[in-house]
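Left out: one protein chain. Kept in place: all the others.
Take a look at chain A:
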Amino acid sequence: MEIVFLAFILMLSIFLGFELINKVPATLHTPLMSGSNAISGITLVGALTSAGAEHTVLATVLGTIAVAMATINVIGGYMVTDRMLAMFKKG
């Protein structure tokens, strides 16, 4: 049942994503891309548990690298998107 429940969430999220993104104008496609890329850094949440749970040494190592990589993605992604969007002005 759990699987069905997760699959439902997945399906609804994908449809919602289609609806949301379809309305983004071409002029914002690059910030959209880097901004959504920052969101995909959500995998950081998963990495945190792996890095801190002390299951095995290997899991901690993998988790720590994952935390670092995902943080680059999150921090870098949001910052660069903000930098870009700050430049979009109406003259």
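Basically, a residue touches a chain if its C-beta (ideal position, glycine included) is under 8 Å from a C-beta of that chain, and two chains touch if they have at least 3 such contacts; residues count from 1.
What we mean here is this: contacts and distances are computed from a predicted model.
A.B. asks: Suppose you had to identify the omitted chain by its UniProt name; would it be "Metal ABC transporter ATP-binding protein", "Copper resistance protein B", "Transmembrane protein (Alph_Pro_TM)" or "NAD(P) transhydrogenase subunit beta"?
C.D. replies: From the choices "Metal ABC transporter ATP-binding protein", "Copper resistance protein B", "Transmembrane protein (Alph_Pro_TM)" or "NAD(P) transhydrogenase subunit beta", the unshown chain carries the UniProt name "NAD(P) transhydrogenase subunit beta".
A.B. asks: May I ask you to list the residues on chain A that touch the chain which is not drawn?
C.D. replies: Within chain A, the residues that touch the unshown chain are 2-3, 6, 9-10, 13-18, 20-56, 58-60, 62-91.
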